[in-house]
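A single protein chain has been omitted from the complex, and every remaining protein chain is retained in its original position.
Letters A and B mark the chains in the order given here, with residues in each chain numbered from 1 onward.
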Amino acid sequence: MLETTRFLLRKLASDRTAALGALIITLLVVVAIAAPVLSTHPGDVTEFHPPERLLPPSGDHFFGTDRMGADVYSRLLFGARITIAIAVIAIGASVLVGIPVGLVAGYYRNWVSDALMRISDIFLAVPQIVLAIAIAQTLGPSIENVILALSATYWPFWARLVYAETRSALNDTYVEASIALGASPWRVMILHVLPNISSSVIVRTTIGMGGTILTAAVLGFLGLGPPAPSPEWGRTIAESREFLPEAWWYATAPGLAIFLVVMGFNLLGDGLRDILDPRTRRSGDG
Amino acid sequence: MTGAAPRGRAGTLQPGLEMRALVLTVNRLVWFVPTLLGLLVITFTISHIIPADPIAFIAGDNATAEQIAALKAKFGVDKPVPVQLWNYILGVAQGDFGISLYTQRPIAEDLIARLPATLELAFVAVILSGVIGIPLGVLAAVRRNSWLDHALRVFTVSGLAIAAFWFAILLQLLFAMKLGWTPLQGRVDGWGPDPVTGFYIVDSVLAGDLETLADVIGHMVLPAVTLSFPAMATIMRFTRAGVLDAINSNYVDYQLAMGVPRRVVVWRYVLRNALIGTVTQVGLVFGNLIANAVVVEAVFDWPGLGLYAVNSILQSDYNGIMGFTLIMGTVFIIVNLLVDISHGLIDPRETG
Partner (left out) sequence: MDDLLAVTGLTVGFATESGLARVLDQVDFRIGRGEIVGLVGESGCGKTTLARAILGVLPANSARISAGSIEFDGRDLLQEDPDALATDIRGRAITFVPQDPFSSFNPVFTIGRQIEELMKWKSPDAEPGSGPRRYARARRSSDLERVLELLRIVQLPDPEALLRKYPHEVSGGQRQRLMIAMALLPEPKLIIADEPTTALDVTIQAQILKLLRRLAAERGVSVLFTTHDLGTAYEICDRMTVMYAGQDVESAPSDSFFTEPRHIYTVRLLQSLPSRDHGIRGIPGQVPDLTAPPPGCRFHPRCDAASALCRQTRPDPSDVGAGHVARCWHPAQGEGTP
C-alpha cells in the first residue's frame, strides 16, 4: 500500500499538469483549514462595516469589500470551507451509495439488478443539475440540503461505472476461478472485483469533485445554497451582480476561486487517469 | 459488434442504413416512455417529500377555511398523494402539467411558449461549438505539441473549469457594460419578429426584417458564447483525442504506406473516425449546455425555460419546477435518442 502510494506520488510529480492540479487542491485544503489565520479580517463572515462597503482592492482589502463592507478576501477563504465540505460529503455519500448498488447490480443477474440499473438510468436521463435544482428547491436553502440534493443526483454515475466495471471484471479469469472455487459473493466482490475497479472509481471521483463544486456553485448562485450571510462562492457572485460594473472585484474574485479549484481537480483527474488506467489513456491531453 | 449488419438492396452502396436506423430507433423508443414515467414519479416524489403547505402561502394569512378548501380543490391537493400522482400522470399524458402556483396559469402553455427561446440559444451554441471546436480539435491533433496545441489545451482546460454564470457576468461586464458593444440582457428590443417558428433568427429572416435580425443576433452573441465555451472545450478535446487515435491506427499507416497524400488521409478518412467519438459526446455536451442554460438565462434575462425555472424557484412554485424538470428530461432524452441513431449511422460496426 505504501509502495503504491509512493509510486503514485512519484508519477504525479513527473506529470507537470497533474502536479499543478495536486498543488491547487493542496492549497485549497490548507486555505480552508487555516482560514482564520490566513484571513486579514477573520470576523467579516458575520461582522459588517456598512461605512466601508464596496471599497476597491487595496493593501488592507486584497479583493476589496462587499455590499456589507466585509473583506472579500477573508470571506473567500471561509467560503473554501463550505466548498470543501459540500464536495467531500456529497461525493462521499454518492460513492458510498453508488458503489454497493453498482457491485450488486453487476454481480447478480436478476430482476433486482435490472431494477437498480433502470432507476439509475432514469436519474441519468436528465441533466443532473436539473434534478438537483428540483430537490434543493423543495428542501429549502441550506448547506445540508445542497449536499442532499447533490448526493441524491450523483450516486447513479458511480452505480453505472461500477456496474460496467464489475461486469467486465467478472469475465477476468482469476475472478471466474475464485467463483468456481466457491468463494462467497461478498468475498468475490470485496476482495477481487473492488480492488480491480478502484482505479476508475478514483479517477471518476476526482473529476466528479470538480463537477460537484461547479454544480454547488450554481445552486448557491440561484439562491438554493446556504442563506446569507454565508460566504459561499456562488451566492457571493449572485449578490455582486447589482453592484456591477462598478464593483468588478466583488464578482471576479469568487469566480476565479471556483475556476482554479475546479481546474485543479480536473487536471489531477486527467493525470490520475493516465497513471492508473492505461486503457483509457488520453492519447493527447486536450 | 454482433454478427453481420443487415445488408442493403443490391445496387446501393450504403448497406441497410435505413434498416439499421429503424432498429435503433425502435429499440430506443421502447425505453422512452418508461424512462419518462420514471422521471415523472421521481420528480413528483421529490416535490412531495416535504409536506409544505403552499396553499396557505398563496391564500395569505386572512383566508377563511372555505377559501383554503376551495384553493386546495383547485390545485388538486385535497386528495391523498397516490391519487394526486395518478392524476398528475393522467394530466401529463394529455399535455396538462397543472397550474402554476404563482402565475395561476397552465404550466404547459408557459413552458411551450418559452421552449423555442431556449432551443434557439442551445442550437446556436451547439453549432458554434461544433463549427469552431471540430476543426480546432483536428488542428491540435495534427500539430501535436506545437504552440497551437498547447494554447488550445489551455483553452479546453479553462472551458471545462469555468462556472458558466460567472463567465456570463464577466462577458456582460466587459462587452455590455464597459464597452457597450452588445445589449446587456434580453432577447430582442421591442416585440421581436412575427412568431412563425418561435426562433427569432429564423422568424426575422422569414419576415425579411434585417434590422430585427441584427438586433436578435446582437442579443444572442453573449449568451451563445457563454454556453458554447464549455461545449466547445469538450468537443475539441474529444475530436483531438479521436484524431490522434485514428492517426496512430494501422489503417492510416497503411494508407500512408500506399502513398495516399497525408492531407487526404487526415481530412477525408481520419476525421470521420474521429467524429464517431465526438458525436457520442454531443449528448453529454447538450445536457451540460441545457443545464448551464438555466443560469445563463438568469444572467441574461433570456425568456426561456431556464428563466422560468429560476422564477419558479424564487416563487417556491413546485408545480412549475416539476414541469420544467419533465420538459428538460424529455428534450434531453430526445437528443440522446438522436445521438444514438446518428452514431449508428456513421459507425457501421454499431448494429444496435
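Keep this in mind: a residue touches a chain if its C-beta (ideal position, glycine included) is under 8 Å from a C-beta of that chain, and two chains touch if they have at least 3 such contacts.
If you're wondering where the values come from, they're calculated on a predicted model, not measured in any experiment.
Chemist: Among the chains in view, which touch the chain not shown?
Modeler: B
Chemist: Sort through B:151, B:214 or B:256 and give me the one touching the missing partner chain.
Modeler: B:256
Chemist: If you put the missing chain back, which residues of chain B would it touch?
Modeler: So the residues of chain B touching the missing chain come out as 1, 4-5, 7-8, 10, 12-13, 15, 249-251, 253-262, 264, 268-269, 272-273, 276, 346-349.
The rule is short, and it goes like this: only the chains that are shown with their structure count from here on.
Chemist: Can you compute the centre-to-centre distance for chain A and chain B, using the mean CA position of each chain? Integer Å is fine.
Modeler: 23
Chemist: Where on chain A is chain B touching in the complex?
Modeler: That would be residues 118-119, 121-123, 125-131, 133-135, 137-140, 210, 214, 217-218, 221-224, 234, 237, 240-241, 244-245, 248, 251-252, 254-255, 258-260, 262-263, 266-267, 282-286 of chain A.
Chemist: Okay, in this complex, where on chain B does chain A touch?
Modeler: 34-35, 38-39, 42-43, 46-47, 49-50, 52, 137, 140-141, 144, 149, 152-153, 156-158, 160-167, 169-170, 172-173, 177-178, 236-238, 240-241, 244-245, 248, 287-288, 290-291, 294-295, 298-299, 309-310, 312-314, 316, 318, 321-322, 324-325, 328-329, 332-333, 336
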